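Structure incoming, see below.
Complex shown without one protein chain; remaining protein chains in place.
Chain nomenclature is as follows: A and B, assigned in order of appearance, with residue numbering initiated at 1 for each chain independently.
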Amino acid sequence: MVDVLTEVLNVLLLLFLVVCAIAVAQIRDMLSAVIVFASFGLIMAIVWQQLSSPDVAMVEAALGTGVTTLLLIAAISKTRRAE
Amino acid sequence: MEDQIVRITSRLVAPFIQVYGIYVILHGHLSPGGGFSGGAIFGASLVLVALSFNLEVGAKQISHATASVLESGGALGFVITGLVGVAVGANFLANRAAGFPLGETGEFFSAGAIFIITAFLGVKVASTIVTLFYNIIEGEDKSGDAH
Partner (left out) sequence: MEMLIKIVHNYYYMVAILLFVIGMHTMLTHSNLIKKVIAMNIMDTSVFLMFVAVGYTYGGAAPIITAPANEVLYVNPLPGSLMLTGIVVAVSITAYALSLVVKIYRYYGTVDYDEICLIRSQE
């Protein structure tokens, strides 16, 4: 029973990843797209915890989500926000 | 970006992020993480404050010049720790052969030189991320128009 629930959770997380990736492509406002991309990275960190590699999850949460989002926001604040 | 909610939230959250980053750096030889992830977390907190306030507040924490010096200092400390092994007569980055006490597995003070190397790596990575951010946000104001 527990295994089935874990599988359902994994499938839901992966579904969320695909939805986030499509949403990033569709959103016209760049700042909103970056925030959706940050949630994409956080869900990806949870997926890697599910795949039993906690160090990759930690680096993804720190670098792939935190630093990349900060750099993107810095670049958007130097350029324009609308697509 | 002038927003009251972002400013208050980042000011409240930043010290906890920094404590967590230091924890990850210091426990790098025991748990997942290490110098790289901990340094990235610590550097991200510094960048967060500089981005949500302005560059003057960020430069009061750590300026561009200080970050550059710390970046080189972290790499220098790594090399010096490696050269201790050569000075004793063992290999570069030697651990037990260079006389570092290994301690008990699972204790905080264990694993000899890995502890020191991880600390230097954390300093290096944190200052590198701050330097990256300053390079993007400052642009070429100092070097002039290149094209």
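Please note the rule applied: a contact is a pair of C-beta atoms (placed from the backbone, for glycine too) under 8 Å apart; a residue touches a chain by one contact, two chains touch by 3 or more.
Given the structure is predicted, the values throughout are model-derived calculations rather than measurements.
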Based on the whole complex, identify which of B:54, B:72 or B:135 touches the chain you can't see. B:135
On chain A, what residues meet the omitted chain? 11, 14, 17-18, 21-22, 24-25, 30, 33-34, 37, 40-41, 44, 47-48, 51-56, 59-60, 63-64, 67-68, 71-72, 74-76, 78-80, 83
Residue positions on chain B contacting the omitted chain are 31-32, 36, 105-106, 132, 135-136, 139-140, 147
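Everything that follows uses one rule, which is that only the chains that are shown with their structure count from here on.
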When the centre of a chain is set as the mean of its C-alpha atoms, what distance in Å lies between chain A and chain B? 24
Touching residues of chain B toward chain A in the complex: what are they? 1, 24, 32-34, 36-37, 40-41, 43-44, 47-48, 51, 129, 132-133, 136-137, 139
Looking at the complex, which residues from chain A come into contact with chain B? 54-55, 57-59, 62-63, 66-67, 70-71, 73-75, 77-78
